[in-house]
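Sharing a structure below in structure tokens format, with a few things to ask.
Missing here is one protein chain; the remaining ones are kept as they sit in the complex.
Moving on to subunit A:
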Amino acid sequence: MPIKRTSAAGNAALLALRSMIAPMVAVAIALIVGGALVIALGDNPVEVYGTIVQGSLVGWPNFLVTLQTMTPLLFTGLAVAVAFRAGLWNIGAEGQLIMGALCSGIVGYAVELPRFIHLPLCLIAAMLGGAIWGLIPAVLRVKFRVNELVVCLMMNPIALLLSGWIAARVLKAPGPTNKLPDVLDSAGLTNFSVYSQVNAGFVIGLFLCILFAFINLRTKIGFQWRMIGLNPRFANYGGMQVERKALSVFLISAAIAGLGGAEQVLGQYHAFYDNFSPGYGFDGIAVAMLAGNNPIGVILAALLFGALNSGGVVLQMMTGLSKYLVQVLQFIIVLILSARFSWEWLKAQRVSVVEPQPQAEALPKNAETQEN
């Protein structure tokens, strides 16, 4: 009889590898389709991709811009991944990011305090702002079973318009732009370089991703989030206080998104600007999907999307191709990943309808007979 058992570590490595196949394939297909598109436009795909890679990763200035563009995606991607992993469809990261930014922007200029109090206070304000915005869909979902997708989707434009009104009317800074007054230096996140706006917020985002990777694997609450996400009835049966934990994970997710807003205000723009986000919250969904809700995967996916964005700008300058080409690539990746979700869902449906037992039932027995 062959030895069937492999070591746990080997299994884990195998699982990790297998979980990377789908995102890799999605990216590969996106590159091929994008390449075909480039050929159709009369350009050389190898050159175009070369320009993107060159423009995003080669040389300190380019690389630092990539780090800057990936930073908000670290936050929103992680926020979405944490919620998705627990089975909560928080697609409201955009609104939570805006509210976090607004709160940190207000605290950042309105109070004068020493730096070691002021900066943490601003960060806390951002987390609270995001969490409060997440509280509405979270409570509706957990207590009243209202679909969070719909509520989140509606909360996003409300956040945009509310913050826009505050920035244009209520607390508007003097001048032509709809923005709040600049935050004080005591609230600024340290900038690392003259080449880009990359700042201490990047380190915070990176740290959070690693922290949550650890929480997921090595703490009880991380294990419980996963179990709640995969089968809430089972988790409840096992005594996990599902309602309370779902509420708290939703708020944590929203707070992370809010913190992403603080990074933008305190680190990049040094003031809250109306309509500052080009949709970081939505890109966060794509990042989380590509990462398979794995926080370390979020770092890699955010790097990919960040590189595409910063490389896209260089591409536009160098070749005249639109920077929106990289958005097409991003959309194709998302499309393929969603297709995969639907496919697996359909497959599960079909198996359970047509053939409830025999396959799963007889397999082990069969294995026994072969061994005898």
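The working rule: contacts are C-beta pairs under 8 Å (C-beta built on N, C-alpha and C of every residue); 3 or more make two chains touch, one makes a residue touch a chain; residues count from 1.
As a working rule, contacts and distances are computed from a predicted model.
J.: According to its UniProt record, what is the protein name of the omitted chain, chosen from "Sodium:proton antiporter", "Minimal PKS ketosynthase (KS/KS alpha)", "Transglutaminase family protein" or "Nucleoside ABC transporter ATP-binding protein"?
T.: "Nucleoside ABC transporter ATP-binding protein"
J.: Based on the whole complex, identify which of A:24, A:58 or A:217 touches the chain you can't see.
T.: A:217
J.: Among A:239, A:278 or A:320, which one is in touch with the chain left out?
T.: Once the missing chain is taken into account, the touching residue is A:239.
J.: Which one, A:190, A:231 or A:338, makes contact with the chain that was left out?
T.: A:231
J.: On subunit A, where is the contact patch with the chain that was removed from view?
T.: Touching the chain left out of view, subunit A contributes residues 4-5, 8, 11-12, 15, 217-224, 226-227, 230-231, 233-241, 354-369.
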